[in-house]
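Right, one structure below, let's go through it.
Only one protein chain is missing; all other protein chains are in place.
Lettered A and B in written order, each chain numbered from 1.
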Amino acid sequence: MKKHHWSWSAIYLTFVFIILYAPIVYLVVFSFSSGKTMERYRGFSLQHYADLFADSRMITIVINTLLVAFLASLLATIIGTLGALAIKDARRPWKNSLLSLNNVLMVSPDVIIGASFLIFFTMLGVRLGFVSVLLSHVAFCIPIVVLMVLPKLNELSPTLVDAAYDLGATRWQALTRVILPAIAPGILAGYFMAFTYSLDDFAVTFFVTGNGFSTLSVEIYSRARQGIDLEINALSTLMFIASLLLVIGYYIISKHGGRRHRIVVVREGDAQ
Amino acid sequence: MRQKAMFIVPYALWIVLFVVAPLVLILYQSFFDINGHATLGNYANYLTSSVYLKMTLNSVWYALLITLVTLVISYPTAYVLNHLPNKQFWLLLVILPTWINLLLKTYAFIGLFSRTGTINQFLQFTGLGSHQLLFTDASFMFVAAYIEIPFMVLPIFNSLAEINPSLINASYDLGATQWQTFRKVIWPLSMPGVKAGIQAVFIPSLSLFMITRLIGGNRVITLGTAIEEHFLTTQNWGMGSTIGVVLIIAMFIIMFMTGDKKQKGGRS
Partner (left out) sequence: MMIGETPMAKNIMEFHHVSKSYDDNVVLRDISFTIEAGKFYTLLGPSGSGKTTILRLIAGFDQATEGDIYFDGNRINDVPANRRQVNTVFQDYALFPHMNVAENVAFGLQIKGVAKKQIDQRVKNALHLVQLDGYGDREITAMSGGQRQRVAIARAIANEPKVLLLDEALSALDHKLRVQMQTELRQLQRQLGITFIFVTHDQEEALAMSDQIMIINDGKIQQSGTPVDIYDEPLNHFVADFIGESNIIPGVMKEDYLVAINGQDFECVDAGMRPDEKVEVVIRPEDLDITTVEKGKLIGTVATQLFRGVDYQITVIDQRNHQWKINSIHKTQVGAQVGISFDPEDIHVMRYNESEEDFDARLDGYEEED
């Protein structure tokens, strides 16, 4: 019976995975087609990759996108971690209000964030472009970092910090030698999540970017409306491989990553 | 103490500038007309115009359908995943597609669904004939659901994984069948995940505008599309803000209904 049950679920799961990966496989396959459209596969070719690397506008945009993601997630991780520390130490009524405010941007629809930031930047007179996009990305990445770091802080035993003081550590030493290393997995996960959120964002960027500055999402949006270009397939393939490598790396690190990962496990009190 | 104060400064600044101020500004803006005069006209316009009301209802209806479809696909997926050895790895495989830029995936569907695209070629090959797939309600909903599936699977998976296995054994021990155990133990215990998933899917579905344009071909106008149009095309920020306020209210209603006890896998 168990066996039977499993085979049905296997079929179902296979079906779901086919749907999930079909468009990605589709993009990848046609990136190697020598044809000009995604209609019929016309034999292997690396032509679109050559086109992509020759397209300096596209390359610039990719670099811009990565730069924004890198900087935004870095800044968001710093501010968000400080925020999580502040929330952790805050007293009851404050704590709840801070948490609610933190989650506003998490649940707000992208269009609302984009539109309200557009009004905000216009009123302040901030020129729409790199700065406004970066600030927006930092802004919507901060709550994710807080949400990733806060649980790690909460599961940190309060006696751990007491122990640090007891052994002579100052506040600063307790923070840098005990608290931060112990919550490092949360901070890392926060940075990771912030990075992907930033890379993936379309709507907010679409609202707050000006003429001179574009990210990948916005660029693809405008190109897709004009018609299909297989150069984008080539780009998709490269990005997919990059994220695949990142995920595999992350998986290996978390599986065999020695100490860092065990911090998560130690609380569950495994080895007895 | 001083250190603590320094911690909070950048974070507090962020709350004031990027959380509170924009929300206040969008409310403020909604009371101005296109020429910058203070007015209640936007709200009056919204509440009396059948176009806007119909669009709102439409938007809610489509968001509901998308959420339902996503839930129906995602719950069994999360459930089956939870019973697999190496389940974290399989979960990772579900999440992996979210790492591909949203626009790239949408772009792939344009190719797949196009008049001469792969699906139509397949349909013709099987003798079902070629159909208009792109720019239909069905394709719009399919792509929207496709995008949202991982965000629904994740919270449900987490809440299923949190269920203590001895509760399920206890249920069998007390004579419940597999189905009864599911209905009376597993389903209620996974409700927090389902609610979090609904929250994570419904609100973004209300405000989609990119997919409505690229896949739905402007047939479906959602609240999101309307806001984008008012802000970026007609430059009527007042009316756009008014619809934004409506969207925010809708958001609070959803959050209230699904209970914001636990937030898992939420997204912006």
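In this section, contacts are C-beta pairs under 8 Å (C-beta built on N, C-alpha and C of every residue); 3 or more make two chains touch, one makes a residue touch a chain.
The model shown is predicted, which means the values in this text are computed figures rather than measured ones.
With respect to the full assembly, the chain omitted from this view is in touch with A. Interface note: of A:Pro93, A:Gly125, A:Gly168 or A:Gly212, the residue touching the hidden chain in the full complex is A:Gly168. When the whole complex is considered, the residue among A:Gly35, A:Pro181 or A:Gly210 that touches the unshown chain is A:Pro181.
Only one of the listed residues, A:Thr14, A:Ser157 or A:Ser222, touches the absent chain: A:Ser157.
The chain not displayed touches chain A at residues 157, 159-160, 162-170, 173, 177-178, 181-182, 184, 259-260, 262-263, 265-267, 270-272.
As a working rule, only the chains that are shown with their structure count from here on.
Put simply, chain B touches chain A in their complex at residues 3-4, 7-8, 10-12, 14-15, 17-23, 25-26, 29, 73, 76-77, 80-81, 83, 89-90, 92-94, 96-112, 114, 116-118, 121, 146, 149-150, 199, 203-204, 206-207, 209-210, 213-214, 223-224, 227-228, 231-232, 237, 240-241, 244, 247-248, 251, 255, 260, 263, 266-268. Residues of chain A that touch chain B in their complex: 6, 9, 12-13, 16-17, 19-24, 26-27, 30, 37-40, 78-80, 82-83, 85-86, 89, 98, 101-120, 123, 135, 138-140, 142, 144, 147, 171-172, 175, 196-197, 199-200, 202-204, 206-207, 216-217, 220-221, 224-225, 228, 232, 235-236, 239-240, 243-244, 246-247, 251.
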